[in-house]
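Please find one structure pasted underneath; my questions will follow.
A single protein chain has been omitted from the complex, and every remaining protein chain is retained in its original position.
All chains are identified by letter, namely A and B, in their written order; residue positions are counted from 1 within each chain.
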Amino acid sequence: MATAEASSNISKVQVRRYKPEEYAEHNYLNVAKGLWSWLTSVDHKRIGILYLVTTTFFFLVGGVMALLLRIELWTPAQTFVDANTYNQLFTLHGAIMIFLFLVPSVPAVLGNFILPIQVGAKDMALPRLNLFSYYLYAIGSLIAVYSILHGGIDTGWTFYTPYSSQTGGAVTSLVFGVFVVGFSSILTAVNIIATIHKLRAPGITWSKLSLFGWSLYATSIIIILATPVLAITLLLLTMERIFGIGIFDPALGGDPILFQHFFWFYSHPAVYIMIVPGFGIVSEIVSTFTRKVIFGYWAIAISSLAIAFIGFLVWGHHMFVSGQASLASMVFSFLSFLVGIPTGIKIFNWLATMHRGSISLRTPLLYILGFLFLFTIGGFTGIALATLALDVHVHDTYYVVAHFHFVMVGGMVMAFMGGLHYWWPKMFGRMYNQAVAKIGCLLIFLGFNLTFMPQFIMGIQGMPRRYFNYIDQFQGLHQISTIGAFVLGIGFIIAIANFIMAIYKGKKAGANPWGSRALEWQIPSPVPPHNFDHIPVIIHGPYDYHQPMADFQLGLATNGHAPAHGAEISAEKQETEE
Amino acid sequence: MANHSTTTPAHLLHHYVDSDQQFDAAKLGMWIFIVTETLMFGGLFGAYIVYRVLYPELFTLASEELDTIMGSINTVVLIGSSLTVALAIKSAQVNNKRNIIINLAITLALACVFMIIKYFEYTHKFELGIFPGVYYEYGGIDHPQAHIFFSIYYMMTGLHGIHITIGIGLMIWLLVKASKNEFHSGYYTPVEIVGLYWHLVDIIWIFLFPLFYLID
Partner (left out) sequence: MEIFRIINDFILPPAKSTVAADHDFLFWFVHLASFLLTFGIIVSLIYFLIKYRRKSEDDVTPVITHNNKLEVTWSVIPLIMALITFGWGFQTFLKQTTPPDDAYEISLTAQMWMWQFQYENGARSAGELHVPANRPIKLVMSSRDVIHSFFVPDFRIKQDIVPNRYTIAWFNAIEPGESIIFCTEYCGAGHSDMLGKVIVHEPEEFEEWLAANAGGGGEKPSDLPPAEWGAQLAQENACMTCHSADGSQTVGPTWQGLFESNVTLTDGSTVTADENYLRESILEPNAKTVAGFPPVMPTYQGQLNDEQIDAIIEYIKTLK
């Protein structure tokens, strides 16, 4: 790629390679003790772990709610809760899973922990802002918990007006909690963009940035542009409830459909906020476990940005039957088809990476195979939903519910679980039990299919979503789905228990258990307090499996001045220290 | 500004190579935040456009209730404060510590003037019975949806007012830091980014003013 002119911009450096100790005496876990040291730390790794604990807690809360919903649906009429409780449960299941788990999990947990190491930095660009954003998240989620305990909310996570401006319960406080959590993700996104722009180590050019970094970059752009619109929408809804300002209330001259436009202007891109970081994880894992150069690096990187961009122009596909003009529906349908293309390109690229690779079927890759299968189905059913005529029939039925869960759980959660299994040894320095991890993965995969495949069929047959009672013909499929939900739940419990066991009982993992070329694997596990003793110089990209392993050890520039951050460099002379 | 000395300055955080990198990162962060803010107000501008298209005659009628003179004074006040905050940054760059404080103090004073004028505007409307939403009880505008105009007016100027109030807090914080001599030509990042924020707040007002006060 480098032309003659460009090559003159490459600084030549002499590199001294050194190998840090396999087990550093100090790491971020033991550098300070006590709960207070965790709650006040601005270390990106500790903040990542704080997020991990909190989001996992909300994942379990949302999961228990899902199981309660599934139990209630065992019989067509009331099983054990009343309609009002059921409506609150599905609202909270959706709101908690989306706003408190899916949106923050990958960027705030893995992004915080891994991204600075992958770009060769000692921390995120704005560490105090990072801690502040965690506390915003904590405050927002506490407000949400308060709302659950004081009245509950029965609007559905979409808060459609005018129902949401009339119904009782704690809608105002929940909406305010979501508003605060939104600012937390905005600040995380600010931090991610600043880190990627300003803190890349010498040698990490844009073409050597990890694909996980690229995906977080695209995600952050979406967060920056979409989340404030959600914030203002929720603020308007709050004012609607407090003052009756009438913007969304037809009785006061307002327009309820305007709320849907506002809401989906955020919430459709939000779907990409949730899934795009997952794409990044998939790229990392596929390359590591096939020991092969990633196929179509630029195609994968740019397609994330393309999804981020087109994703902003498709919100109206949630409103095909809302009464919007046919012309608008046509445009939104067309653009929705377009957004499918870059997604398809990614899947083909991952497949092509596996072709002629050296594939090792470890647990992280197992999750990614699950991802590829489930996400492909989620994607194709998305195409069906983008098709105007088909959407009319299955809109707001279980087909949509199943599609959404295939993309979110089958896509994002599978990728997140894969990422956790991949980076766990780096985070805690210990390896989990492989056999148990594989059993967990298998149960999650089977349980998931058992839960949601029947929901596609129910949806096609006309079973509407958010139904407390249903007509008898659907009972069999509902019962299969409920059984599947419990298998899925057991799978998650096994996986989480296995993780916790690994911290206390796991074998020491070593710095690089997977034989990866990526930068985070070249430093000790668990990670030292400041990641790197010196900012390293980077010669090869994270997927250059054709270069010798020795070239990926940490390197120092030894000839005079250090090159600028993010500059392109090549090794003039290398020596390796024993 | 570049700092290549071997001793680490007090303001430099451990993970930065030098002050330039730290300054750039903070400034970029602020610019991104400004984009977010723009989109947030963008949502309200969207609502404004929708209702202006729906009820064009309402906007012409209701706009006459707003006090153009007070609005104009506020516009001048804010533009002036943008100038002084820029001068504060300039003073920091040339290491004139006394002028940093003077300019920040003027900015703070102008921000307070803005809020005081706003207070008089709001209370005058409340006296007339122009409250937001269902509490609206003014009979002087012959339009069934008059409350919608004022709901949008209160939302937009209110949110803008909250931003000014936050700005006042930030100015006080800067003044405390400046009086402790923390800013100099090698480090004035907080002045710079608060300055950026202040320009944003100013620019938003420059859009709000004609959209509400100058309709005919």
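Rule of thumb we're sticking to: a residue touches a chain if its C-beta (ideal position, glycine included) is under 8 Å from a C-beta of that chain, and two chains touch if they have at least 3 such contacts.
Everything numeric in this text was worked out from a predicted model, so none of it was measured.
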In the full complex, displayed partners of the excluded chain: A
Option touching the unshown chain, where A:G156, A:P513 or A:P563 are the choices: A:G156
Residue of A:W74, A:Y467 or A:F486 touching the missing chain in the full complex: A:Y467
Which residue of A:Q14, A:T75, A:T387 or A:Q574 touches the chain not shown here: A:T387
Per the touch definition above, residue among A:R241, A:K292 or A:H478 touching the missing chain: A:K292
Full-complex contact with the absent chain, from A:L142, A:I242 or A:L338: A:L338
Subunit A residues touching the omitted chain (full complex): 78, 82-84, 87, 154-156, 160, 162-163, 166-168, 250-251, 256-257, 290-293, 295-299, 320-323, 326, 329-330, 333-334, 337-338, 340-341, 344-345, 347-349, 351-352, 354-361, 369, 372-373, 376-377, 380-381, 383-384, 386-390, 392-393, 395-397, 457, 460-462, 464-471, 515, 545-546
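Going forward, only the chains that are shown with their structure count from here on.
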Distance between chain centroids, defined by C-alpha means - subunit A, subunit B (Å): 34
Sites on subunit B touched by subunit A in the complex: 13-15, 17, 21, 24-26, 28-29, 32-33, 35-37, 39-44, 46-47, 50-51, 54, 131-135, 144-145, 147-148, 151-152, 154-155, 159
Residues of subunit A defined as touching subunit B within the complex: 116, 121-123, 125-127, 129, 186, 189-191, 193-195, 197-199, 224-229, 231-233, 235-236, 239-240, 242-247, 252-255, 258, 262, 530, 535, 562, 565
